[in-house]
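Before I ask anything, here is the structure I am working with.
A protein chain is absent from this complex, but the other protein chains hold their places.
After this line comes subunit A, so read on.
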Amino acid sequence: MVTFTVEDQDGNRQEIEAPDDMGFNLMEILKASEYPVLATCGGMALCGTCHIEVLEGKDGLGDATDPELDQLENLPEYYPTSRLSCQIRISDILEGAVIRLRGEDVV
């Protein structure tokens, strides 16, 4: 299991625990935790609706991939810390990370 912190659109923070051996991605965990993530395309990096910022722990996660950047660039706003949560696999790299939901595209 890994533990990381999620900040919602209103600034409320909550620690989330997720299994790191089930092949989940971060978008799936956010949805399962009842966060209002739309994830229109279901995790193909094709819609940009699971946009998050990695506030702490970005170094371990690396940069956004090309398919992510294609989507992020299309959004009205994005940041150097922006990622698509569907492209982040749950692994021990996320331990202690802090992510913030971005969100015009909420459920």
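Note that in this section a residue touches a chain if its C-beta (ideal position, glycine included) is under 8 Å from a C-beta of that chain, and two chains touch if they have at least 3 such contacts; residues count from 1.
Methods note: contacts and distances are computed from a predicted model.
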Missing chain's UniProt protein name, "Pyruvate dehydrogenase", "ABC transporter permease", "Molybdopterin synthase sulfur carrier subunit" or "Ferredoxin--NADP reductase"?
"Ferredoxin--NADP reductase"
Given A:Cys47, A:Leu61, A:Cys86 or A:Leu101, the residue that touches the chain left out of view is A:Cys47
Sites on subunit A contacted by the missing partner chain, in the whole complex
38, 40-41, 44, 46-49, 69-71, 73-77, 104-105, 107
